[in-house]
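Yeah, one chain of the complex is gone here, protein chain that is, but the others are all in their spots.
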Amino acid sequence: MGMIGGGKDAFIGAIHRIAANMDGQIELVCGALSMHADVAQESGRMLFLDPERIYNNYEDLFKAEAQMPADKRMDFVTIVTPNFAHFAPAMLALENGFNVVVEKPVTFTLEEAQQLKQKVEETGLLLLLTHTYAGYPMVKEARQLIKSGALGKVRKIHVEYIQGWLSRLSEREGNAGAAWRTDPKKSGKSGCMGDIGTHAAHLAEYISGLKITQLNASLNTVVEGRMLDDDGAVLLRFEEGATGSLIASQIAAGEENALKIRVYGENGGLEWAQMEPNTLTIRWQDKPAEVLRAGSNYGGRLSSFATSNCRTPGGHPKGYLEAFGNLYKNFALTLSAKIEGVEPQEEWLDFPSIDDGIRGMAFINNVVASNESNEKWTDYTI
Amino acid sequence: MGMIGGGKDAFIGAIHRIAANMDGQIELVCGALSMHADVAQESGRMLFLDPERIYNNYEDLFKAEAQMPADKRMDFVTIVTPNFAHFAPAMLALENGFNVVVEKPVTFTLEEAQQLKQKVEETGLLLLLTHTYAGYPMVKEARQLIKSGALGKVRKIHVEYIQGWLSRLSEREGNAGAAWRTDPKKSGKSGCMGDIGTHAAHLAEYISGLKITQLNASLNTVVEGRMLDDDGAVLLRFEEGATGSLIASQIAAGEENALKIRVYGENGGLEWAQMEPNTLTIRWQDKPAEVLRAGSNYGGRLSSFATSNCRTPGGHPKGYLEAFGNLYKNFALTLSAKIEGVEPQEEWLDFPSIDDGIRGMAFINNVVASNESNEKWTDYTI
Amino acid sequence: MGMIGGGKDAFIGAIHRIAANMDGQIELVCGALSMHADVAQESGRMLFLDPERIYNNYEDLFKAEAQMPADKRMDFVTIVTPNFAHFAPAMLALENGFNVVVEKPVTFTLEEAQQLKQKVEETGLLLLLTHTYAGYPMVKEARQLIKSGALGKVRKIHVEYIQGWLSRLSEREGNAGAAWRTDPKKSGKSGCMGDIGTHAAHLAEYISGLKITQLNASLNTVVEGRMLDDDGAVLLRFEEGATGSLIASQIAAGEENALKIRVYGENGGLEWAQMEPNTLTIRWQDKPAEVLRAGSNYGGRLSSFATSNCRTPGGHPKGYLEAFGNLYKNFALTLSAKIEGVEPQEEWLDFPSIDDGIRGMAFINNVVASNESNEKWTDYTI
Partner (left out) sequence: MGMIGGGKDAFIGAIHRIAANMDGQIELVCGALSMHADVAQESGRMLFLDPERIYNNYEDLFKAEAQMPADKRMDFVTIVTPNFAHFAPAMLALENGFNVVVEKPVTFTLEEAQQLKQKVEETGLLLLLTHTYAGYPMVKEARQLIKSGALGKVRKIHVEYIQGWLSRLSEREGNAGAAWRTDPKKSGKSGCMGDIGTHAAHLAEYISGLKITQLNASLNTVVEGRMLDDDGAVLLRFEEGATGSLIASQIAAGEENALKIRVYGENGGLEWAQMEPNTLTIRWQDKPAEVLRAGSNYGGRLSSFATSNCRTPGGHPKGYLEAFGNLYKNFALTLSAKIEGVEPQEEWLDFPSIDDGIRGMAFINNVVASNESNEKWTDYTI
């Protein structure tokens, strides 16, 4: 694996490296870790990279790596630059024959995402979009449970993602992460909805298996002086008649990272909350609620999608980094299978990709358009 | 106390009697407990009423009781008939000089509620509207906390009331409570929003101290064959710039009585959930979350509104009936003070009354109107 | 009902009156509410008692009430004096033909309890011992679950009752409840184990259906200057080979009233905690954990012992006072049945009585003896 962005002090780059590293099957071999040559060099050295494979920009990286023998060059590249700088390296990677891992949102605009999709399809290469929360075992169990029909036809989907870290004007107080996330030139046309609303929308569609068809959005910029939305709520209509809501906020003072989803079908409902991710609660209409726990199996009751994404038995908490690691693991297993010419298992193929990226960009567009409209409901368009 | 409605087999009548009875200060002395004379008589006997004070209709009751000497006749009457039959006896009670306790919603229409308000003001009599959830000590603490300014200016209010008991077409399966609640002739123009949405709206306004000014509602009738809404969501705007959401459902299969509220200010947020009512969680932006518990005092940290509504020390769970009993207790203490010509304590005066009833009826009207409108936001009007 | 003790300012007397009052089937008609005549009189007036039935001592009360006609005199008497003053009035009540409700511990010594048992058996009258926690619906469900064999043979029983209110020397700071509870002349030979350890032991035997046969106790007086134990732990052996532990403390600073029990059988375990009493968790070895909730029924899954002790549906929290009220309700229903000469239902008969009182007194004796012994295990003797 190579890495673009993610130099020293970059939070998300470090997370990607831990996640990739976790199972001992992926090795960081090269990087263009910063747009500043000195930072790129120093960061590369701190990561024990071969000095010859520490590059000062991504163009050099692709050029050099593409010329290396197949058994030496990186198998894929991870792009962890700010949002506006995803598209160009991703395209160049694909053009040079490299598989791609890219942070969410996949690109800066929907149009770029569509171009990228075309390139992915042309080249037949793999792309992993790191919607981390889809990597948790009990999220996968939730999806399989809905799919199995056990809860009956889905009627309601309520998802919320509530944070408090932007309760103050942190972008003016030296918080670098706050600064670019609230700057429309770097982050895009939405702040809170782009940053975390997209995660919530992805989770809702991923677990329920239903796509949003209409929305009724209302965004707010609560903290004075901020340039983008930092809070909002969206009423949702889904395929097959389900309805629901999505609440996202970064100004809910005191909250950490409270992503939670509830899905109700005719026979019962499920609830999953990211901050206690190893528990999936199922409330049944006609029998006592059940609590399913990651790592347990209950004589085969849990799906293979849940069990294959656990590294430890029940009662050993699996955290955020492991969920992240599961994305990498499944991507890497699929990639290995492809390289070896064997059929990947269906569990391995269950990672977010370019189509999820397109949905994410479309969600941002649609939610912003709905917010600006006086019409109550607007169609979700791509 | 006298009672209109609430004969044998009526759920809510029994609840009112337990609540009124709890502190040994209120005695049921007469009743017109059913519109069917035989049921009225039998129910009265089962409650050990003086046979002379078991009436067959409320007109008789008021007539007879009004003629009794002051120290003998009932001090107030409780009306626990279905929604459509609240107004007439309430008016007659006031006209005959009796204070009134009435189940929520206060009347069948807003117009009736406004007439009733006029009568309350004319007569100077007391009216208690049993919004039970406002009787919980930690709800009162939450209100006082917001009032104290400790959380700073309120920014967000999210309230939800989620049940599953109408997941099926129970009104056709012999469930009497389901039958009248889903019948527009008996229940009014809204089902779920009228029955439980009003509780949620009341709680939001009560705790935050802010009134709803605009709303954007979307109601659903999920179960086929039902005559009224059984589910819905409303985006809300409040006074002073706060925004929020209200979710209500009676078709969320597996849920019991999940009323929950979160209010966020500039410095932190609070959370209270009815099913674990003795806990109030406060999450601070700059310090660890705190857990306040009903019955504890923490050296005076809790407000007198919380402590005066607890009958037992911390760690002894206070339930729904006690919250209900608190409404009666405060109403009765205020009434006693009035009778004795002394000033009631401010904690006693803190019970829902006709103004809350007006807000409740207006909420129903506004939410139904917004639902029918294609405009995104409609003004909350009375 | 009549009452001995429980004058104004007495905590537990007020609790008993609310509990007795709750269902509208029991009326307080007379009392000897204090050993001080003026307090007795004033307390009686505050409770609206007929002045002729406000007595200055319990001897007068029994004498006068016994002479009243059967349909006028009280049906039973409740004794809520401090521990040392339970025995004499209880004996006198039985001798005068009155049924008895008595606060725990039933007497001051085991010998008294045995004499009382003999009198109960001689007279054929009813005695209710208010082990409140046995009145919670989910405690009853737990007992029935064990009885049903669903968990298999019981192997382990861990019970704990942890409070913090005696963390300081409160008995010297004007806390009257602390003063008599820590005074061996009023409380008996044990403090913490007598006051709350007995509740824990009762709960363990009640739910498991197994009696303690041997114990290994270690008591502590943690707060300097205190006259009785305020903390302790006991290892336990039960009938049929089960083992376990009992922890009790009143000096665990910060704790409220944390009574909790876990029972493990061959197939799974159950957990119940008094501070969230409406939930019973069952963890199964081979399937997901289940959460049973008071007031729900799940199509008949819950036992009639649980459902008949709920006044409200699922999701409406039932608290400590309702559990207390259930003791009175079942006692009163049994008493009514007896008076009417019909067979009481088995659910009604499920209230703690003199045999539980004997076990409680024996527990205190045995735990104190074990503590004083250097032998590891001592037999539980009566």
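First chain written, first letter: the chains are A, B and C, and each begins at residue 1.
By definition in this document, contacts are C-beta pairs under 8 Å (C-beta built on N, C-alpha and C of every residue); 3 or more make two chains touch, one makes a residue touch a chain.
What you see is a predicted model; the values in this text were computed from it and never measured.
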Chain not shown: contacting residue from C:12, C:247 or C:337: C:247
Option touching the unshown chain, where B:91, B:289, B:337 or B:369 are the choices: B:289
Selected residue (touches chain absent from view) among C:39, C:91, C:179 or C:233: C:233
Per the touch definition above, residue among C:81, C:198 or C:216 touching the missing chain: C:216
Where the missing chain touches chain C, by residue: 151-152, 155-156, 158, 164, 167-168, 216, 218, 220, 222, 231, 233, 235, 243-245, 247, 249, 251-255, 262, 264-269, 282-285, 289, 373-376
Missing-chain contacts mapped onto chain B: 281-282, 286-293, 296, 298-299, 301
Interface residues of chain A (partner: the chain not displayed): 14-15, 17-18, 21-24, 28, 47-48, 163, 165, 255-258, 274-278, 293, 295-296, 311-322
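Note that in this section only the chains that are shown with their structure count from here on.
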Most central chain, Cα average position: B
Euclidean distance of C-alpha centroids - chain A vs chain B, Å: 43
Gap in Å, rounded to a whole number, between the CA centres of chain C and chain B: 34
Touching two or more other chains - residue numbers and ranges from chain C: 293, 296
